[in-house]
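Below is one structure, written out as structure tokens; comments come after it.
Note that one protein chain of the assembly has been removed; the remaining protein chains are unaltered in position.
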Amino acid sequence: MTVAPDPAPVPGPVSSSGATPITIRGRSPWAAAWDSLRLMMRDSFALIGVVVLSVFVVLAVLAPWLAPYDPFQAMMTEAGRLNRLSPPTAANPFGTTGFGQDVLSQFLYGFRVALMVGLVAAVAVGFISTLFGVLSGYFGGLVDDVLMRITDVALSIPTLPFAIVAVALLGPSIENIILVITILFWRNGARIIRSAVLTEKERVYVKWARAAGASHFHIIMRHILPNVFRVVFLWITMSVAFAILTEASLSFLGLGDPKAISWGQMLNTAFSSGNLRTAWWWVVPPSVALVLLVSSLYLIGRAYEEQTNPRLRRR
Amino acid sequence: MSLAELNARLAAKPAAELRVDGLSVTYNTARGPFHAVEDVGFTVPAGTNLGLVGESGCGKSTVVKALMGLLPEGTGLTGRALLDGDDILGLTDDALRDVRWNRIALITQSAMNSLDPVYSIGDQIVEAIRAHEPVGRATAWARAEEMFALVGLPAARLTEFPHMFSGGMRQRAVIAMALALNAGMLLADEPTTALDPIMQSQIMARIRGIHAHMRRSMVLVTHDIAVVAETCETTVVMYAGKVVESGPTGQVLGRPLHPYTMGLQNAFPRLPVRGAPRQPLISIPGVVPNLASPPPGCRFAGRCPFAADLCRTTPPPVAAAGPQQAACHFTDRAEEFRAAAALPETWRKMRAAA
Amino acid sequence: MRAYILRRLAQSVLVVWAVTTIMFFMFRVMPADPTAILLERGLTDEARQALLERWGLTGSLWDQYIAYLGNLLQGDFGASFFYRKPVWEVLFPLIVNTLWIAVPGLLLGAAIGAAIGTAVGWARRGGKLERSGIFLATVIRGVPNFVIGIALLTVFSSTLGWFPGFGMGDPGETTGFARYLTLDFLHHLTLPLVAVIIYFLPENLLLMRSGVVENRTEDYIELVRAKGVPQRRVAWHAARNSMLPLITWLFPALAETIAGIVVIEIVFSWPGVGRELVLAVTRQDYPLAQAAFFLLAVMIVLANLAADLVYGKLDPRVVYK
Partner (left out) sequence: MTTAVRRLAAPLWLPAGLFALCGSAMAQDLGEPVPELQIAYYATDMGPMYEQSARVMSEEWAKLGLSFQMQPVQFSSFISNIIVGGGLEDMAVFTVGADPDRVDPTYWLHDLGACGARRNGAKWCDEAYTEIVQRQREIVDPVERLKVVHDAQQYFYDTMPWWPATNTVYGILWNSDKWENVTSPAPVAAHEGLVDPWLSARPLTDDRILDWAHYEDVTTYNPLAEEGAVGWIRFVYDTFAKNNSDGDTVPWAASAWEFTDPQTVKITLREGMTFHDGEPVSADDAVFTINTIVELQPPAMSSRIGNLAGAEKVDDLTFNVSLKTPDASFVTTVLPYVFILPEHVWADYDGDMIARDVVAENAVIGSGPFKFRSWRVNETHQLDAFKEHFHAPEYDGLRRLALGQADAIRSAMLDGTGDIASMVLPVASMSDLAMQNDHLDFLEIPSHGSMLVWLNNQKAPFTDPAFRKALRQATSKQRAAIEGWLGFAVPAGEGPVPEQIGMWHNKDLPEIPFDVEAARATLEEAGYGWDSSGRLHYPKK
């Protein structure tokens, strides 16, 4: 399918933020990353997201010190019976699970799993997507062909079913879940970043730089990368959200890492023990935390989206 | 209503008179207020054409947008625009509905992008007709066919989509659309800008022909004074959001009072007069001042080869010479300026100074 | 046009083949043993061998693969290990069940999302409606689908008792298509359908909103406004033009959205393909899982094809070649 060429003149390159003039030397990728970050923070919704995210990171780091109990430890009553399904009390501020474990402690440890999955997936997906996206967009040719064929196939693979099959077959563990998430999400990222690179490399200054004899590496690092950073950040933010959602879904379906407690798993335990609709103190914290975390990532992602699309920016 | 009835009804509409008074438009941007148009006034007598000329960015299009009620929300708007006595500035969308297209229609600046790509052109014309007249689709379509014929397009192409038309055809389609309700006032906002010169003169000829035939009033916005000279009874010259000179076309273009008008004239090729030396093309050096913080005195002072200190500090008063008016401190020296302005050196000196 | 469709069909076949191959090897290379349950009950070695043979799991991987593809070409998905009957017989009614929540859910989610998205995109920039619309949509988009399901069940089933909490109908014997026409079915359909709609809605809303915001400053919208048509009609022009990117996004996104349906089927005990896929995977029922996966992939590929064709209908600039 092609769109009929429009006889209208091709609009000139959309100027970027305008804050940094683009010279033949380009700009440092770090400065560009920082610019993009600053611009994102100007969006008040994104700021909410950043604040929530920061709180979550702090909680994740401090979880072992904040958690009043070992997340697997069974609470006993004075009569020596298991203290199951207790609503919130002073000793267990978030109540206990159907197995007599402290909900608060499990909940707090859940921050670690969620953020670890998010972080590792972000690094892995971000790195691989950027690598392939830039290589295939910049050099084209075989890399590009192969990448595009792979993504054609990959885009027809239903994500969660694939994740279910792969994790069930590989065995449920955080490592495998992250592996599967990486396999699933790099392709979209690479495709998105590739198209951003394709636009960038047609820019006049890139052509100048090339005419001036700059090396490919220099051009990629100083001209291409800094200008696709917003897309990369957008994609990383989205893939962190996808990764967390996928881990939660897999855990909810009973394919979570049994050695770590994640929110999806807490919900799965409540679900599979039939306590889902009664033990609200067990169900609400992980649900709310998941919603907050993923939503704040989306809020941040949205800010990047507005950045990457100049037509969305307010004039 | 049948087509004949519709045609009769529309044909009965008289040409409109437009009187604009003290029109100011201020855009609110992230970097503060931007005075795009300040204190603009002019009158279009019924059945005549008025040419609004100036460089791009001088506020001509903003005037048109203000008259059509198309300014973005939150834009500061003062002054009056009396269309047959009714003020059409600052009306609500609902109130505007009755004015738009019914009484005042628009021929857009870039016909290239001003047609919705996903509807057939016929549908878009029909939409305009049916928004104002209680007619069926068939009648409206028949009217659209007539309008197409009027602008010289085959009726069969009404079913086609904008991307299937060439630029000139699109421009004609837009004109046909503007004529569809025979509004008393037409606003033509640079109708030929995006076209090649041959197409430009064809379109302008078409507009003039239609004008002669239908006797509508029209405001023609353009930067091409040759077009104005050929088409308009009255000319208004704008610079940096303000009217610098206005009056009957012959006077304004023949004996300009304002140095800017003089410069403008130099910037356009004139038909060579047999025997006379070829007039060189002279452009006005410099750029339009930033309207977010306009200069205190005359806005043209920075580019005016005749500017004195007074010009840089005090806004010029409007001086009238009969029906011709100009905003310049030194209208009395216009004769002298005109002679100097015809010499390229005058402007070249400016460039060197800049 | 014809040639284009044929070429796209050929492409689709290739993609389906690739997905099938990946799945085949994933199931075969991984260590899980489909005879495990029987082994625990004392399956003998000889019997295990006989069983593997019966299931077509002996011989070289390559031979198995060729046999599998051959059967697939004849429309034979093999027999389910668990149900001991042809996979197709098991899956067919389940596909119908899945489509019942997927198709209306997708369409309604897209339609409602697009409608609200248009309103939000058309609202004043920075105004209350725009900001709250964006915020709510972004937050709701972040709600995992099982949480949506849990919340709906808790409120409308357990607490208010308005809707049944599970399944597709009260146990009864109306079979065939007739059962889908009963009130009881609609009653059961409501909550899962709402969950699917809520799942799809925000993304469509945000996308539509972006499109409308992009389009509302276009010249042609200005002309439409100048024509003096009602505001709603103007917004419609913006919406109509924003639908194009929505459609191109919507169908490829099916790959991701099928995922949502899997989870929703499980939460609501909806007997669909997704739920069966999860069960089949946990039972090591390769043929069933592979076939379910295959069907989901085919659904996505067909949807992509449909998207291309619909796009052509919506955008007159598109030419097929």
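The letters A, B and C name the chains in turn, as written, and every chain counts its residues from 1.
Everything that follows uses one rule, which is that a contact is a pair of C-beta atoms (placed from the backbone, for glycine too) under 8 Å apart; a residue touches a chain by one contact, two chains touch by 3 or more.
All values reported here derive from a predicted model rather than from experimental measurement.
Considering the whole complex, the hidden chain is in touch with A, C. Of the candidate positions C:L51, C:I112, C:V155 or C:L302, contact with the hidden chain is made by C:L51.
When the omitted chain is restored, the residue from A:S28, A:S44, A:Q73 or A:T89 that touches it is A:Q73. Across the interface with the omitted chain, chain A contributes residues 64-65, 67, 69-70, 72-74, 76, 80-82, 84-85, 98-100, 168, 171-172, 254, 256, 258-259, 265, 269, 271-277. Along chain C, the points of touch with the absent chain fall at residues 31-48, 50-51, 54, 79, 82-86, 89-90, 93-94, 153, 157-158, 164-168, 170-171, 173, 175, 266-269, 271, 275-276, 279, 282, 284.
Everything that follows uses one rule, which is that only the chains that are shown with their structure count from here on.
The chain with its CA mean position farthest from that of chain C is B.
Contact counts per chain pair peak at A-C. Chain centres here are Cα averages; for chain A and chain C they lie 22 Å apart.
The centroid of the Cα atoms in chain B and the matching centroid in chain C are 54 Å apart. Residue numbers of chain C whose C-beta contacts span two or more other chains: 125, 315, 317.
Contact of a single residue of chain B with at least two other chains is seen at positions 112-113, 163.
Taken in their complex, chain B has these residues touching chain C: 68-70, 73, 93, 96-102, 105-106, 108-110, 112-120, 127-128, 131-132, 161, 163, 174, 177.
On the side of chain C, the complex with chain B involves touching residues 124-125, 218-231, 233, 237, 240-241, 244, 314-317. Residues 4, 11, 15-16, 18-19, 22-23, 26-27, 30-32, 125-126, 131, 134-135, 138-139, 141-147, 150-151, 153-154, 157-158, 206, 210, 213-214, 217, 252, 254-256, 258-260, 262-263, 266-267, 274, 277-278, 281-282, 289, 292-293, 296-297, 300-301, 304, 308, 311-312, 315, 317-321 of chain C are the ones touching chain A in the complex.
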